[in-house]
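Every protein chain but one is kept in place in this view of the complex.
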Amino acid sequence: MVTNITSFGRSGLSDWLMQRFSAVVLAIYTVFMVAYLLLNPNLDYYAWTALFDQTWMRIFSLLAFISVAAHAWIGLWTVTTDYLKSTFVRVGAQSLIILAIFVYLVWGIQILWGA
Amino acid sequence: MSNLQVSIYRYNPETDSAPYMQEFQVDTKGRDVMVLDVLHMMKEQDSGLAFRRSCREGVCGSDGMNMNGKNGLACITPLSEVVKGNKLTLRPLPGLPVIRDMVVDMGLFYKQYERIQPYLQNDTPVPAIERLQSPEERDKLDGLYECILCACCSTSCPSFWWNPDKFVGPAGLLQSYRFLADSRDTATSERLTDLEDPFSVFRCRGIMNCVAVCPKGLNPTRAIGKIREMLLADAT
């Protein structure tokens, strides 16, 4: 078995499963959003905030954000291990990716539950 | 018919600082011969040309190479199948270190094959006759055991190019499934445990280059899918 400490679940199977699960969440979220926008052609700021004031929408959105984070990490981790052969460069790139994903995730949570 | 124009990859580590493409004119007398025959005609012009060959009938797997951009066995590839515009470009199998001309170092390929423990494991007492296996159970090995280890598939797989030391590759995984699918093998869970990391199996992205080039018509992608199913069933 190839050991690896930087992968998401440290197991190919959990990574693989997580990538598929997050993809499904994102697909549903995308379909919901497109449908909502199409059904509300005269959407204004109040309707939009009303939607996001509801707890179920916040949870749904948070699930989508976490899915983006997981999906992006697994995908980009794979890309870095394919193409970046220098350990130094690869670990650096992976650190940047983690940092960026973390920032976006916290920022997203702040937007959802913030003022 | 004019002579066939062959452009072939040359590299002799003792005399060449870098590889280069060399042009040959080969008179096939208009016959639709195999690419291996063309290589022999070229070797008569230049005895230094190095390539592997043995059975010349597509069962030993020696002469896998890249012919006009596609991997295959030279001995069972007729010119009519690959030549376009009277031109044939021959290169060694991609992604492996070149030893000389068309001869590549297959060490990493064999290492991945060995890694999957390509032999039957059965810890039950050995019977006095053969172990019984129904024709249906035996049918499950069809399309798996026929692999000739020519490396056409693994060397056409980008995932294997980037991680030949960690990703088992289509050939090794086909053999891995050959033993997972064998009703006589009792090491299934050990075999699966050894494959669940993010590289060995899961680096396959399902682009099916392996299926497109296999000279024996085998389907490693399907075998990889079956291994994933088994891993999932085992872990959930």
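The letters A and B name the chains in turn, as written, and every chain counts its residues from 1.
In this text, a residue touches a chain if its C-beta (ideal position, glycine included) is under 8 Å from a C-beta of that chain, and two chains touch if they have at least 3 such contacts.
Throughout what follows, contacts and distances are computed from a predicted model.
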| item | value |
| --- | --- |
| From "ATP-binding cassette domain-containing protein", "NADH-quinone oxidoreductase subunit K", "Succinate dehydrogenase flavoprotein subunit" or "phosphoenolpyruvate--glycerone phosphotransferase", the hidden chain's UniProt protein name | "Succinate dehydrogenase flavoprotein subunit" |
| Chains in view touching the one left out | B |
| On chain B, residues whose C-beta touches the chain left out of the figure | 12-15, 43-44, 47-48, 50-62, 76, 78, 99-101, 103, 106, 110, 114, 117-120, 122, 126, 128-135, 137-138, 141, 145-146, 148-149, 179, 182, 184-185 |
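Basically, only the chains that are shown with their structure count from here on.
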| item | value |
| --- | --- |
| Partner chain A, residues of chain B touching it in the complex | 159, 162-163, 166, 193-203, 228, 231-232, 235 |
| In the complex with chain B, residue positions of chain A that touch it | 1-4, 7, 10-13, 15-17, 78, 81-83 |
